[in-house]
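The structure that follows is given in the form of structure tokens.
With one protein chain held back, the other chains of the complex are shown just where they sit.
Let's look at chain A:
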């Protein structure tokens, strides 16, 4: 106990969904908590939800159970945090978007396109020397795709960070206490 370094060898990946009030400064408070405990955030994605007054933060991180529990408890203390759940991978749909710019000349282009077809992903930009590929999917699929593209030479790569929802009819925001937070945004 009292070991708050986020990552140690053998730590497991976790996905947290954090519902917060949609207002400036909230993300800084949330990420600051991770930083203070030297957690490395693996990926982070944030945007507003079906309710414009609520934002949803999806964080994936490698952590041991004790530090993770402490982080969740500390996050819960932030007044702008409305709800936190750790998503069970079996009960959730998780997706990520990547854009990959890969080397492709006359000789290799058809091989790359073959992989694109196989994975049902899309080419979004073509250049005599490169192809830019857009791919969406769960982490495993994207890892496999990137593994196959790597030998051609990846020029540039950007990932959106994971987003995730639980399976079934329920919305996380249904569990937000005192639901009349507000209808419109301060814009």
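We adopt the following convention: a contact is a pair of C-beta atoms (placed from the backbone, for glycine too) under 8 Å apart; a residue touches a chain by one contact, two chains touch by 3 or more; residues count from 1.
Here is the rule we use: contacts and distances are computed from a predicted model.
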item: The complex's invisible chain, by UniProt name, from "Urea carboxylase", "Acetolactate synthase", "Biotin-dependent carboxyltransferase family protein" or "CRISPR-associated endonuclease Cas1"; value: "Acetolactate synthase"
item: Chain not shown: contacting residue from A:82, A:116, A:145 or A:172; value: A:82
item: Selected residue (touches chain absent from view) among A:97, A:157 or A:176; value: A:176
item: Positions on chain A where the hidden chain makes contact; value: 1-2, 20-25, 28-29, 32-33, 36, 53, 66, 69-70, 73-74, 76-82, 176-178, 181-187
